[in-house]
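These notes concern the structure reproduced below.
The full complex has more chains than appear here; those shown keep their coordinates.
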Amino acid sequence: MIRVAVVGGSGYTGLELLRILAVHREVEVTMITSREYAGKPISLVHPNLRGIYNMNFSDFSLDKVGDRADTVFLALPHTVSLNYVPKLLEMGLQVVDLSADFRLKNPELYKVWYDIEHPYPDLLKKAVYGLPELHFEELKGAKLIASPGCNATATILALAPIVASGITSDLRFVSDVKVSSSEGGAKPHEGSHHPERENAIRPYEATGHRHAAEAEQELSRLAGKEVKVSIVPHAVSSVRGALASAHVWTDIPLKEMDVWKRVAEFYRGRKFIRIIRGNVHPYPDPKYVIGSNFADVGFAVETRVNRLTMFAAIDNLMKGAAGQAVQSFNISNGLSEDEGLRLPPLRPA
Amino acid sequence: MIRVAVVGGSGYTGLELLRILAVHREVEVTMITSREYAGKPISLVHPNLRGIYNMNFSDFSLDKVGDRADTVFLALPHTVSLNYVPKLLEMGLQVVDLSADFRLKNPELYKVWYDIEHPYPDLLKKAVYGLPELHFEELKGAKLIASPGCNATATILALAPIVASGITSDLRFVSDVKVSSSEGGAKPHEGSHHPERENAIRPYEATGHRHAAEAEQELSRLAGKEVKVSIVPHAVSSVRGALASAHVWTDIPLKEMDVWKRVAEFYRGRKFIRIIRGNVHPYPDPKYVIGSNFADVGFAVETRVNRLTMFAAIDNLMKGAAGQAVQSFNISNGLSEDEGLRLPPLRPA
Amino acid sequence: MIRVAVVGGSGYTGLELLRILAVHREVEVTMITSREYAGKPISLVHPNLRGIYNMNFSDFSLDKVGDRADTVFLALPHTVSLNYVPKLLEMGLQVVDLSADFRLKNPELYKVWYDIEHPYPDLLKKAVYGLPELHFEELKGAKLIASPGCNATATILALAPIVASGITSDLRFVSDVKVSSSEGGAKPHEGSHHPERENAIRPYEATGHRHAAEAEQELSRLAGKEVKVSIVPHAVSSVRGALASAHVWTDIPLKEMDVWKRVAEFYRGRKFIRIIRGNVHPYPDPKYVIGSNFADVGFAVETRVNRLTMFAAIDNLMKGAAGQAVQSFNISNGLSEDEGLRLPPLRPA
């Protein structure tokens, strides 16, 4: 049994980690921290977990974590992880960080996108970007995993087979993402007020969305040249799920079968990728991955105008956050990739 | 491994059985039938199950089922199960019937409520009403399990501790139930059309709802005298979840603690009942049981008018249908009551 | 043209007043106040009103209001109106108060239900309870209108024909109300956070809901004896609309036609009441009054158990708040009762 601490257990990614780890058979959750709720029962904040975790939130302390855990999942706001990661690694713990703090390889990009001088450029080199479909081998034995952002995950999974296969020379993409309200986190704010948020179709951060930095990093690496991605998120009414529609202009009219082949080849053997085609449900819809770690990938080819749209549908809290983090954790520890992640998507939901 | 057939696998209760059984460790699903989709892949009808069940729907035939299965789950429309159950039992199979066909003990009631002459009154005696919180012991070794209706389950679980404890002499109740759209099944109809169904708060079957018959049967048994229950369902906008608000007039102003004690005593040791009280989340809300087999039970006491409301919140497809059926199946086969049913509720969802 | 001020224009009832008054042909809105947003454009807070009200919010001051308005609509939190109403009346203005401050005739009840000593018991006598279906004649020329609460409106309209007709001797009722998220007002809070609020079926204030006080006052008056009403609200997922299901135990099995007659007689000639019966849409659903001032009233009679349920469906911001306030205002000023209120319900919505 691997002893696990969840640091930042009161938010939605922390909660989702707890939900998964409750049925993970190789893991014992020994500690759940929350600054705000330390000393309070888990079920006070997470009524769904009543009767499942009969423990209280703890305050975070490096010593206690060091004593009680082998692996630490950090579900903390951006820049907060920076304070803990180096010490946790020194103490010999494995760290799975769900924030953006170690996702980018180039420290310069932290200035551009996050407005910080990154204090540990060396750790950036060591960190493995926790997208198993692209970094499976590197994840084995990884000590520091930087788990990807949700919109980045959907965007990368949609475009990776395209840029990797060189099927188009135009490497400038718009990823028009539709996201659910749980992406905004557990803290209420003006925009999350139900009467205002429900029935919205609302663009936000429509310029310079930060997940573009990771998407460009990963896709450029795959392409072997510079890829530019604009991520344009839109808030829609559902609670869970995100769909990336990545629009591609192609040099020549593509054949559907060609696209399908490239995608199928690229994802061959990847357990959580499902390639969607067919008449009844021709395109991915996040509705059909809810509660699971699947990413459904599909596409539409409009030869009339040399346009290809690549779609990727995920549950933003699963493949977009906690599920993917556990998947990477499993791989890094030599466990079955899908341990704790086997329950099929909930439908209808 | 118990070999299991799911008969009627294209509807929502069939689907939910498949979702649960996919992670059930003592069961192998050997056959999934559907008259309409025989020969077609499961994922054509259930896109969420793509990559999980790599088999096709079969046509139903008694012989084939007899060869391949030890237990048969029947997820069929009312009166259809009647045709198969006697033969399946004769062939030595265990039957878990999710229809209403064997729920009522008194054959006369089938005339009154279902407008049929019940052809197998003897089997009604043998059938065990599959509500484990009331029939745990009888379920052990049961060969024919009649799994309860969703609105009946919520109503009974809300009122059982009250009628069993004799805390009130007025045994006439209104159970005002709020239900989600998945209760209506997988077939589209006028009332399920999204633009009409979304944002509805719509009473339906507001007189003579059939689940009242089972609720009265079970509650009268517990009370030792005749109980009358009116179930008044209201369709609301969510996709999953049902809440019963059962309104009780009491003889004298009750104390909260008294009610709490009766409920806690009544449900002591019952794995899937959670009693809800407290300041932050004072009453049950089906939102916090979604995807799980929990029934959250709570109450409100208004001493000013001698009124007590008992609440029970369930996921209508889980504790209200497939989850409860698997729970009963587990008990009847000497398995752990929660095998296949351990994943915590999905939240937020 | 009557010059009108809307005091408290940044909340949802204020907004709804503005929406109606924008098309009211006998009214000129001369002032819209908001402490928080004074000096800011209306459209900053109300993006839907962009291009419709090209004015800014003002600070409230008695002098300015006195100069600019003939009628003042007060859309303020409870107890705040108390500070202004007496002076506004002295200055000769008409006041339509949408708070609870002048709804109850008996000052003692303010202690019991609102925990305040009411400072103006005399004004309570003068105030007219602004439910036109019950107080049409008194509203003519009224100088102080106390506009009813939303859940009270639905409960009273559902039960009024029953208590008035003496069709039952049991005058103790539960009004099980289902309400939309806009009832909670425009300020975000934990419970209104979209991921938590969406898909909820959540009882709240399940004991001692304050609207019961007005409902009991009005229904007792109609009955000529004491009526007891328990209002049990449940938050459901829609944004607009409320349904009261008021459960009645009858002495004898009633005939549908008898109930229908009493209801029809009681509401004869009332412009905004629609009595719902029939096969396709047999019961009221707030979905079909959205955006309008209608109250749809219907019923279900279950003779088997001597139970009658009375339903009333309203748009909580229209007939439940701003629409009804304008309706009363129209009557009090001798205008057509439906001026500004003629647009049919929005459907589908």
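Points to keep in mind about this one:
Each chain gets a letter, A, B and C, in the order it is written, and its residues are counted from 1.
The working rule: a residue touches a chain if its C-beta (ideal position, glycine included) is under 8 Å from a C-beta of that chain, and two chains touch if they have at least 3 such contacts.
No experiment lies behind these values; they were computed from the predicted model shown.
Number of identical chains making up the complete complex in this structure, 3 of which are shown: 4.
Everything that follows uses one rule, which is that only the chains that are shown with their structure count from here on.
Note on chain placement: the centre of chain A and the centre of chain C lie 46 Å apart, centres being C-alpha means. Counting only residues that touch two or more partner chains, chain C has 195, 198-199, 237, 239. By the touch rule above, chain A contacts chain B in their complex via residues 12, 15, 18-19, 22-23, 44, 46-52, 181-182, 239-240, 274, 276, 278, 280-281, 285, 288-292, 294, 296, 342-349. Touching chain C in their complex are the following residues of chain B: 172, 174, 176, 178, 180, 195-196, 198-204, 206-208, 228, 230, 232, 234, 236-243, 245, 247, 249, 282-287, 290, 300-302, 304-305, 307, 309, 311, 313, 348-349. Considering their complex, residues 12, 181-182, 184, 186-190, 192-195, 197-199, 237, 239 of chain C touch chain A.
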